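Take a look at this one; I'll ask things after.
With one protein chain withheld, the remaining protein chains of the complex are depicted in position.
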Amino acid sequence: MVKARPHAGRFAPGDRVRVSSRPVVGHCRTPWYLRGKTGVVAEIHGTFRNPEQLAYHKPGLPAQVLYKVQFRQDDLWGGYAGPASDHLEADIYEHWLEPLK
Amino acid sequence: MHDHDPHDHDHNHDHDDDHDHDHAHAPPQKDHDAGPVGAYEVLEEAVRSLLIEKGVLTAQEIANQVDLMDSRSPALGAKVVARAWVDPAFKKRLLKDTRAELAELDIDIGTLAEFRTVENTPKVHNVIVCTLCSCYPKMLLGVPPAWYKALAYRSRTVADPRGVLAEFGVELPKGVEVRVHDSTADLRYIVLPMRPKGTQGWSEKELAKIVTRDSMIGTAVPAAPKKPVPRKSNKAA
Partner (left out) sequence: MSEPHRKNMPRKGAGGRASHDVGGLEFGPIDRHEHDLALWEKRTDAMLILLRDNKRRALSVDAHRRVIESYGEQEYDRTTYYQKWIRAVRNLLVEQEVLSREEIEARMAQVRARHEKAGRKAAKETIAW
């Protein structure tokens, strides 16, 4: 597992990002319920080899920056049964995130 | 429902059917004839014996790894939580770099994943899930309970965490944020629960006793017993 230099990567904490909704073939660690959803980068975890490639015993390089992304539950689920302050966080690889202006 | 009891079992269970496990377990026995040997158990034995024959693994390595996993249990996590409760500097370091702090306590979490500790506060209650498989901080807490790995928990916790918590007997006011962590990558999460009121002056050992596995997953909160815990043991040393 390769650790990143701090602040490497495309996004910084506080950036609004959208999870890509492109089709997937093969192994993917970006859950279906987050595709196309908008969140905020909470933290940068560092760089990791790409699991989608590791799943086929490929090296998974170049290593991808991994982010902790926070979502409002109200934004994820229609009729969410809880207050607006409830959140969900997931660890998402950079190549699954798109910037939002 | 009983809490997970981390003692070792030598007898074999057939998991191909869904027979009830409520019967009391006999002490570990070899060749316990609990019915037919299941197909998957036959497969495990076949694969293991072939790998040993070919020198890929040794029987000793496998046994050592089984023992290692058996040695990891919620009691280990409870020790860490109790330490964090009494030592604010340790807690700060734990939140910053969990792997390093566990290493300071001689707990090696291995090379599979990094660990992160998320802290419960009066404003935030954390709960952990892995919707895609069942990633869990095994190297600290031992094996996860079956419900954590099952589809119902994995599917509902992200969408209805308060409903799930209510099933576990945890009700949180609307003023407290419920924050779900879906372990989608190579990070494993442990919840650092809040220290309950009424535990002032307790030793780390006494505190560790009230830290449950579920409170480190986020589906429970530790409770101080109503009666004070005796300070001195009445048992002979």
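For this structure, a couple of remarks:
Read from first to last, the chains carry the letters A and B; within each, the first residue is number 1.
The rule is short, and it goes like this: a contact is a pair of C-beta atoms (placed from the backbone, for glycine too) under 8 Å apart; a residue touches a chain by one contact, two chains touch by 3 or more.
What you see is a predicted model, and the numbers here were worked out from it, not measured in a lab.
Along subunit A, the points of touch with the absent chain fall at residues 23-28, 31-34, 51-52, 54-57, 60, 76-77. Although one chain is hidden here, its contacts on subunit B can still be listed: residues 1-5, 7, 9-16, 18, 21-22, 25, 31, 33, 35-51, 54, 56-57, 61-62, 65-66, 69-70, 110-112, 131-134, 143, 145-147, 149-156, 158-159, 164, 167-168, 182.
One rule holds for everything that comes next: only the chains that are shown with their structure count from here on.
With centres defined as mean CA coordinates, subunit B is found 26 Å away from subunit A.
Contacts from subunit B toward subunit A in the complex involve residues 111, 114, 131-132, 158-163, 174-175, 177-187.
Of all residues in subunit A, those touching subunit B in their complex are 1, 29-31, 33, 45, 48, 51, 66, 73, 76-77, 80-83, 85-93.
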